[in-house]
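For this depiction, one protein chain was excluded, whereas all remaining protein chains were kept in their positions.
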Amino acid sequence: MNKRKIINDPIYGFVTIPYDIIYDLIEHRWFQRLRRIKQLALTDYVYPGALHTRFHHALGAMHLTGQAIEVLRSKKVDISDEEAEAVAIAILLHDIGHGPFSHALEHTLVNIHHEELSLMFMEQLNREFENKLSIAIQIFNNQYPKKFLYQLISGQLDMDRMDYLSRDSFFTGVAEGVIGHSRIIKMLNVKDNQLCVEEKGLYSIERFLTARHLMYWQVYLHKTVLVAEQMLIQVLKRAKNLAQNNGLSTPSNALNFFLNNDFNQNDLNNQGGEILNQYAELDDADIFSTLKFFKKNEDFALRYLSEGLLNRKLFKIELKNQPFDSDYKDNIRQNVTNYFGEKIDVSNFWLEGKESNTAYTTQKDEIKILLKSGKLVSMSEIDVLNLPKELITKYYLCYPKIFH
Amino acid sequence: MNKRKIINDPIYGFVTIPYDIIYDLIEHRWFQRLRRIKQLALTDYVYPGALHTRFHHALGAMHLTGQAIEVLRSKKVDISDEEAEAVAIAILLHDIGHGPFSHALEHTLVNIHHEELSLMFMEQLNREFENKLSIAIQIFNNQYPKKFLYQLISGQLDMDRMDYLSRDSFFTGVAEGVIGHSRIIKMLNVKDNQLCVEEKGLYSIERFLTARHLMYWQVYLHKTVLVAEQMLIQVLKRAKNLAQNNGLSTPSNALNFFLNNDFNQNDLNNQGGEILNQYAELDDADIFSTLKFFKKNEDFALRYLSEGLLNRKLFKIELKNQPFDSDYKDNIRQNVTNYFGEKIDVSNFWLEGKESNTAYTTQKDEIKILLKSGKLVSMSEIDVLNLPKELITKYYLCYPKIFH
Amino acid sequence: MNKRKIINDPIYGFVTIPYDIIYDLIEHRWFQRLRRIKQLALTDYVYPGALHTRFHHALGAMHLTGQAIEVLRSKKVDISDEEAEAVAIAILLHDIGHGPFSHALEHTLVNIHHEELSLMFMEQLNREFENKLSIAIQIFNNQYPKKFLYQLISGQLDMDRMDYLSRDSFFTGVAEGVIGHSRIIKMLNVKDNQLCVEEKGLYSIERFLTARHLMYWQVYLHKTVLVAEQMLIQVLKRAKNLAQNNGLSTPSNALNFFLNNDFNQNDLNNQGGEILNQYAELDDADIFSTLKFFKKNEDFALRYLSEGLLNRKLFKIELKNQPFDSDYKDNIRQNVTNYFGEKIDVSNFWLEGKESNTAYTTQKDEIKILLKSGKLVSMSEIDVLNLPKELITKYYLCYPKIFH
Partner (left out) sequence: MNKRKIINDPIYGFVTIPYDIIYDLIEHRWFQRLRRIKQLALTDYVYPGALHTRFHHALGAMHLTGQAIEVLRSKKVDISDEEAEAVAIAILLHDIGHGPFSHALEHTLVNIHHEELSLMFMEQLNREFENKLSIAIQIFNNQYPKKFLYQLISGQLDMDRMDYLSRDSFFTGVAEGVIGHSRIIKMLNVKDNQLCVEEKGLYSIERFLTARHLMYWQVYLHKTVLVAEQMLIQVLKRAKNLAQNNGLSTPSNALNFFLNNDFNQNDLNNQGGEILNQYAELDDADIFSTLKFFKKNEDFALRYLSEGLLNRKLFKIELKNQPFDSDYKDNIRQNVTNYFGEKIDVSNFWLEGKESNTAYTTQKDEIKILLKSGKLVSMSEIDVLNLPKELITKYYLCYPKIFH
């Protein structure tokens, strides 16, 4: 059977399955699950085209990684066939530990970082696939001697970011987010075991970073997306509370498993198998069918939040560059409390927090530029560029639209 | 409150909400439901980008309709503001009666054409909106004197097709499906109360028709899509059988309602309200969470089909231009029966049928061309063009991949 | 020195120079000349973006040919490195014999087919490059045993057409002309020494042919383009007449050489070197600076035509599907004669002719389809397709806009 299939991708045209094992991994039910997990959670509430999945993203990132490997090899970087396959596996599976509506639900469903779950899945797959994923896992864990392979899949200029920026801007239709991925990849090189970009690619990198900056504010942290995700978190929190104290149960056994327990990294280490199996059952459909189930629940908060989400009747959100004034907050909180009275726990209906973004950090693992002189320097050492501000924080406040 | 919002569309750039009532209709829970109904059902099993929804399509078709109205007005076609608004409403709501995984499930869930359901929804909305949809409904029903307004939303060159061809080729990444919608729209005109295309647009129309032809075979009737949809139909059929005879019940009350009953047009006329309310609860999430529920069911067929669909382990499909030979079919059928024995009803596991497509028909309501001489002729009267073959039929046979 | 340069192409992203000899050929003054010869002559008078050159087209066709070679090799078609390089050279140079404003001027400047001139240039280059072009020339002449290599560069589905349709539709902005070149190339194969397309690519080919059909009528034979090119032909004819009879001389020595002589294929065979050298001096700039020179000439016709072309004051053109009626023509001709009197020779001011196009011919060398059964059939044998009409002819009549 020919496993070198060709898959249509509206961004790159065609993605070719490069190795038989990649085909087999894609066929695996755990990878197929990613078809049911949207990359951008509730972002389609603002950008209706943003329905692409982690499945498609993983294929795309693998495609770009293959191109990068080809470019590096053409520049005499030594990469064996075994390593090329391993890095393809590693990038394909880098997000397999994502659950539905990450990052929103990442710390609500389980208190475990998705990368730990990805690793756990990869290790289990490694057993199923007779240790053929061993090098991929070493690369994923940055334990492989050729560090630049790790940097290809995880770093400030990795193929993960390269694909998701391209993909997210394509499907949202935010044209300004487009980056020159082909050009950047053509400019990649390796020096001193480090992935780097040739000097001629400097301005493409600058553009890449401002694209990321724009996508943060215009898409990833768009205030309507923010408030929808906050409401979803509150639904799950409320449901957890009711499950653990009042015996609430949903039609999804897997979801019930996570509502009834508060798993953390320790639990994963101790009873990983069961957690993994249940986790592998979850996808976006569980969440949405549960919202529909909840909208008829007797608990007012659960009902109110679920119906709001389903019908896109969202809370009001206020966003500022400075923290909100205490009096201002207290006042609103009091109004919410007065309005709803005992029907709700105000902590589910009055949400405050902050969001930060770092389009680029100079604190560690900077992007490296290979000057024409042969010298390797960090991005921030280059005078002519404008790096995005390191850290930008915005403060938000969400609450029901009760005051007209 | 400003209701003239701008919505990003990766195809057209931006779609502007043209009237306040359009904003209010979009906000309605029935229209929001379309966010959860994919335009192309299971087509993403072949084209992973094909996840766009009926919500987005409806907005897009409305956008193109607005452009068409503007072009016609610039050519002195008399269209009042009231009519322009009505036609925008009509195209926006033309698909509101679609359920999850139409067309696959259209005749399995209910035996009612989706256009009848759309009409029913529109009439109910008309009551809620104080009769502001009356003209829109007249246009939708082709009862409005200016027939060309109806042709804009339903015909062989309507804005519905114009958007879905553009949208489906965009999201699948099937570049050859791209049509010159801007150019075609600029060439629209009205003569003798009929929508027509100016002679200069002739070749654009030819391209539009071959694009449709290609999309049929390459996308809409792609054999993998076909087999997945056939399997889904079998799941629902089996579930209906079990629901009505063995008391099967799913977590979705709305779905149960339709599994337990076989509604037809008569029922809709008699007890429309209840049917409509239950129908409005259904979306893609019900189907997928039900598949996950079924995969643990005691019924082998339900389990087998559901798990196959979830993990994309699909039946084998054979496709031919001629009907299959009886002996050939009997043989396979017997093999399937032997293999599974009493665990299944073979009629769920051995599926035969045919699919036809008519990219263009000369049988009725042909596309009209306005010659430079001022004469109006039908597309098929024009010598230089190549119209797609009227009717192409393919025969298929699907059954489990049990013979390796 | 690294000769594997990367060149930006807005259509394909990047084109990489695949061999050192390709770089050297591109650097040659004869190939650089193609930078100054527009692909579509005066088409920018209708589509202002259509300014792309034969230089860019040659690079693009070479790029696609490289992709095709890669696809064929992945399907185990035996193509040596030497052959791959040769076919790249052959496609790169296939149009090097084009002069300015071909096809308009092809038979006015010299009565020699541009392919003969291309061959002559290639043979001369072969001498300069120490016979490194020998196989390329064999392929170009269809004298190489592997016929499919010839078919890649010359045939009804060659990489020349593939690039020019893509390029012309891109730069004109005629979106409907877009073809699925990536997909078609991925479907290429070789059977029985013949280039063919796998059955799955059938609809892409259908689209390719209708795209060609559309581009003919919408672009290549657009009536404004037609009339502009006819006027240009008349300028040159008139100039030839004056050069040979009245001693007219232009500032371009190379142009004078061709105005003073009527070279044909025989002359090329006998005195090829001198003809080639002079021909290699010609480009679009000669024509336009000569028009500017002519607009001050004492000859009325030369002045009138040149000024009209420069300022885009074009003749009127009538276009019909049938030949014009004699009386009708005589009448106009008489009017033109009366209007201008003795200032002109009416044969330069009253132009009639016909243009035909064959988007696809079944007469010879049909596109071959490789069925799933392994059988090789011709395009026209396949029932489901709509091939464009074999031959479409239109008749035109051009004359000054003197009657208002």
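Should a chain be cited, it is by its letter among A, B and C, assigned in written order, with residues numbered from 1 in that chain.
By our rule, contacts are C-beta pairs under 8 Å (C-beta built on N, C-alpha and C of every residue); 3 or more make two chains touch, one makes a residue touch a chain.
Everything quoted here is computed from the prediction, not taken from an experiment.
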(message) If I consider the whole complex, including the chain that's not displayed, which of A:2, A:245 or A:321 touches that chain?
(response) A:321
(request) Have a look at C:65, C:252, C:278 or C:348 and name the one touching the chain we're not showing. (result) C:252
(request) Based on the whole complex, identify which of A:38, A:213, A:240 or A:295 touches the chain you can't see. (result) A:213
(request) Extract the touching residues of chain A with respect to the undisplayed chain. (result) 174-176, 178-180, 182-183, 202-204, 206-207, 210-211, 213-214, 217-218, 321, 383-389, 392
(request) With the missing chain put back, which residues of chain B would touch it? List them for me. (result) 6, 13-14, 182-183, 186
(request) Since one chain isn't shown, list which residues of chain C touch it in the complete complex. (result) 7-11, 13, 27, 29, 32, 35-36, 44-49, 51-53, 55-56, 59, 170-175, 251-252, 281, 283-286, 288-289, 292-293, 310-312
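Keep this in mind: only the chains that are shown with their structure count from here on.
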(message) Centroid of chain A to centroid of chain C, CA atoms only: how many Å?
(response) 50
(request) Measure off the straight-line distance from the CA centroid of chain A to the CA centroid of chain B, and report it in whole Å. (result) 32
(message) Going by the contact rule already set, what residues in chain C reach two or more other chains?
(response) 182-183
